[in-house]
Every structure is written in C-alpha cells, then in structure tokens.
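One protein chain is absent from this view; the other protein chains keep their places.
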Amino acid sequence: MSDTALENETSASGENGTRRDFLYVTTGAFAVVGVAGVVWPLVDQMNPDASALALASTEVDISAVESGQSITIKWRGKPVFIRNRTDAEVEAAKSVPMDELVDPQEDVDRAVEGRENLLIMVGICTHLGCVPLGDAGDFGGWFCPCHGSHYDTSGRIRRGPAPLNLAIPPYEFMSETTLRIG
Amino acid sequence: MSGHTSSYDPQNGAMKWLDKRLPLPRLVHDSFVSYPVPRNLNYAYTFGGMLSIMLVIQIITGVVLAMHYVASADLAFNSVEHIMRDVNYGWLLRYVHTNGASMFFIAVYVHIFRGLYYGSYKEPREVLWILGVVIFLLMMATAFMGYVLPWGQMSFWGATVITNLFSAIPLFGESIVTWLWGGFSVDQPTLNRFFSLHYLLPFMIAGVVILHVWALHVTGQTNPTGVEVKQKSDTLPFTPYATIKDAFALVVFFVVYSWFVFYLPNYLGHADNYIPANPLVTPAHIVPEWYFLPFYAILRAVPDKLGGVVLMFGSIAVLFVLPWLDTSKVRSASFRPTYRVFFWVFVVVAIVLGWLGSKPAEGGYVIASRIFTAYYFAHFLILLPLLGIFEKTKPLPNSITESVLGDSDSKGGSAMPSGAAASPETKG
Partner (left out) sequence: MTTFLTKTVATATLIIGMAFSGTAIAASELHVEEQDWSFSGPFGKFDQAQLQRGFQIYTENCAACHSLSLVAFRNLMEPGGPGFSEAEVRAIAAEVSILDGPDGDGEMYDRPGRLADRFPSPWANEEQARASNNGAYPPDFSLLAKARAATRGFPTFVFDIFTQYQESGPDYIYGLLTGYSEDVPDDVQMLDGLHYNTHFMSGVQIAMAAPLSDDQHEYSDGSPQTVDQYARDVSAFMMWAAEPHLMDRKAMGFRVLIFLLIFAGLLYLTKRKVFASVKH
C-alpha cells in the first residue's frame, strides 16, 4: 500500500466503524447469496431432464413369455429381467433357509401374490453394475461374469462380492398380460 | 504481471513455504491487490474487468450447454429445443449464453471506444492495443461459429454467406471455401468443425487476455487526463478501490443483462433462427447478429466481391496500425477539442453503419453505406494523421494529482460524490 495515494486512512473504530463493518458484511453476504444462486442451475442441469423423467414407466406385453423363459426389456436405460419361473424353480427358491442368505428376504416378498412364477428384477449386479447371465451360476439362477457373483432362482445373492439381492423395480399388472414397470 | 516492486508479505509459515516454491499468491497480490491504478479512473474504465467476467460466464454456460447439445445436422436444432424445453434450467442457461454474446460485444465496444477517446493505444501501449484487436477478432470468429450451432435458417445461411467471403480470394478462393466446408456446401462436416472450434477459441481468447493484462500491467493504465503516473499520490491500490468500483459497475451491467435474458431474450436474435435450417430456401432478408452489422454494411457498400471483402477486413485491420496513424502528442480527448468532435461523429457513423447493415442492400441504403464507409476509413487514414499536425490542444495538467485536487479545490474542497466526475462526458 506504500506506493499509492493513501494519505490518511480513517480508523475503523467507533460507531462509524461499526456502521461501515455492517455495510461491508451485508454487501459480502449478498455476493455470497448471488454466487450460490448462480451455482444451483449449473448443478441441477446435470440431473435427469423432463423428457427422461417422463420415460420413467414402461409397459410390457408378457403374454408370450412361456414357463421357463425369460425376456429382458429396457426401463430407464437399464435391463429388466422378466422370468416366468418353473414351479420347480419357485419351490427351490422358497425352500432356502433364511440363515443361508447374505441379504435375507423371503421369495414371497420378491414376487406378486398369485403370480409367484413371474420374477421381475433390475438386471444389474449389485456389486459394480454389470449385467448377470441367466440360467447360470451354482444356484440355478444368475451369474455375474465380471466378478463372480452367484444369484439363486429368486435373484438373491448367494456367493461372491455382491452385497445385495437383485433389485425389484416398482411394477404392477395392468391386465392379465400387460405389465407396467415404474 | 506487475511492474512495481512487490509488497507481498506472507503472514504464516505455510504461505512463506509456498511463496518460495510457487509464488502464485504473490502474483495475485501484486496484480490485483496492491497493484497501483490511477486515482482518477472513471466508470468507462470498468469495462475491462466486466469483459473478463463475461468471458468466464460464456465459458461456464457454454461448457454446460455442450453437455446437452448435439453437433449433428439432423439433431442440432432439436437438441437446442430440448435444452430450452426439457433440461433443468436449460432455457436459462441458453438465454444467458446467447444474450451473453451480445452483452460481451456491448462491453467490448464501450471498451474499444473508451480506448479511442482517451488515446489508450498510444506509445507505449501499442502492443497492449494490438493484443486487444486480436481478442476482438477471436471474439468475432467465436460468436459467428456459435451462431451457426443451433442450425436454424439464419445459422445456416449466415455460415454460407460468411464462408463464401473467402471465395473472393483470387485463384485459391473456391478451394479454400470447399476446405472450410469439408464438402460442397455448408453441411454436417461444417457444423461439426464449427462446434469444435467454438469450444476451442474461447480458451485461446483467455490466453490472449492474459497477455493483454500482462502488457497492461507493464505499462500501467491510462487515465482520463492522459498524463502518465508520475508519483505515488497519483495512484490508489487496486484493492479495494478499483475492485469495489468494478464490482458496482459489473452489477449494474448485470441488471441490463438480466433485463434482456428474462424479459427480452429474443430481442437481439432473429426470428428466422427458430426455423430449422433448409439448404433449399434462403430467408428473404438475411442479416448477421447486431454486433456485425457495421462490418456487414461495409461489405455490401462495395459493388465488387473482392473489394467488399478486402474493405470489410480492412475496417478491422486499420485498427492494428492505429497507434501510428494518430500523430497527436496529446493522449486524451479531454484536451483535444477538435478530435473530441470527430470522435463523436465517428461514434454516430459507426452506429449508422450498423443500422444500414440491417437494411436491405438496395437504393438509398447502398448509397448511404458508401458515404459512411468512406467516412469510416477517412477518420483513420486522413483525419487522425492531420489532426495531430493542425489541432490546437488544451494545456495538460502537470500530474494526475494536480488535476484531481485542483479540480475539487475549485468546487469548494468537498469530496466528489462519485467517480464519474473526472470526465462527465464519458458515461461509460
């Protein structure tokens, strides 16, 4: 500051100083609020946009899925497995004792009552997001080739690094043959 | 970036440690805190700071828009509409960016005219000025290519017309245009490369801005008197004095900017750009964005293709040699009564040229364009060299301090209410 025209700086003490400090703090606070207000649109623009949110539900015709078959459809850009399980598979899933499960959940909680054969799951391994293979693994269900996670016929994690069962998306049966996911 | 002795004094161990290894805080302190600026700067001098903020705003909103934009001839138009309709705050970001371009040019024109008024281009600031003209050219290229991206009718036909300017070059013209297009008309390859360059050029601008500020800090600012800083009492530290003044001016500028973004977002644009590009139909009146209009008028004033292009580029090229065309020893127009009149006439000529650029190229408009184009060049090539020889200038103050204190003494010694007092004719 020595090489400029500041001859006599007013002292910051006393009532005058307090009033000045108040002004400085208020102005500074406005600057902070202004910057914060600008930041939010810049952050929020990366969230899913209105057109992506509108695609949040998908309708599927399941009449062609025979017992023992499965189809994969796309919901929100992710694969959803729809498997029409055989009675044997359902039986196998129901007979597993809870204490053998990493993420304990009854098979009845993973399907809709009355249509237990239909298993609808997000086909994303809960480990790091790969898509597991069907009809594979040591438990007759799904097997993730990326890091070796085994899922049973109810899509529950049995062995491997994945921490959770395959997720069940929100869905409802619109009619006997139409399913709405999301 | 500072020519004066450093007054940076690191307070704690960590800052001392850093100062020995990377004296970045020292650079910032010396350039933007303790850096001495003339004490009599008025609001016309706040536009340089504004411009750097505008560059930052354009880069940030541009990067964000590029996250949603698709540079494809089939998808570009709809991707912009997707931003406007579906992306969260997309309409805001896009309007801030498009109107930001206009605000950028408003600020740069005030900045340039301030330089012309106060003789900021004169020795020893020639390089500073030339770097400024380089920034101006880069800005024009960036703005032009940005305008092409929405792929509306004006985008497409603007791109066609402007790239065709190069076909005026003898012998190689056609090949150059084909090379620019990457095809035989403006099409997908053109759009894609324009997007790439539109993303690149702002960072090149930022690089030249650093050189521009560096050159500024070597020679120091001019000031409304045009008298160089001679003593300590001529200056004030950049912070808080220039900082707070720049901040106030910036927020006032933002008020104008917001007025356009929120209430008149399409005022400065052209309605035809909301029609998707159609290579088979040219709009009835094609006009560039407002900030190119004076140059567009010069282009159309000449009945010869090559001549028009040469004159248009010449109208900017003449700025490069301005420091040597102005022969006057006195820097500021405040002490050059005759130049001051011609300066304002030049401002009016530039504005009228802009208005002529928006009119169809027919009848009286063409004749008027020719007269005003001739005056534009005469101002630089005839008036400025002659004025330096014949003009009777007013006596200069001995120093900035004398001009400031003498002025206030004559008004009874009271402190002046605001900074604009030093030169009221420049409202900035």
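Just so it is clear, A and B label the chains in written order, and each chain counts residues from 1 on its own.
The working rule: a residue touches a chain if its C-beta (ideal position, glycine included) is under 8 Å from a C-beta of that chain, and two chains touch if they have at least 3 such contacts.
Remember, predicted model here, so these are calculated numbers, not experimental data.
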If the hidden chain were put back, which of B:214, B:274 or B:377 would touch it?
B:274
Among B:17, B:203, B:262 or B:324, which one touches the chain that has been omitted from the display?
B:262
Out of B:8, B:166 or B:254, which is the one that touches the chain we can't see?
B:254
At which residues does chain A meet the chain that is not included here?
5-10, 20, 23-24, 26-27, 30-31, 33-34, 37, 50-51, 54-55, 59, 64
In the complete complex, which positions of chain B touch the hidden chain?
39-41, 78, 81, 84-85, 91-92, 95, 236, 240-241, 244-245, 247-248, 251-252, 254-255, 258-259, 261-267, 271-272, 274-275, 284, 340-341, 344, 347-348, 351-352, 355-356, 359-360, 363-365, 368, 404-405, 408, 415-419, 422, 424-425
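The rule is simple: only the chains that are shown with their structure count from here on.
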Rounded Å distance, chain A centre to chain B centre (Cα mean):
48
In the complex, go through chain B and note every residue touching chain A.
4-5, 7, 34, 36, 39, 60, 64, 67-68, 82, 85-90, 92-93, 232-237, 401
Contact set on chain A toward chain B in their complex
1-7, 41-42, 44-47, 49-52
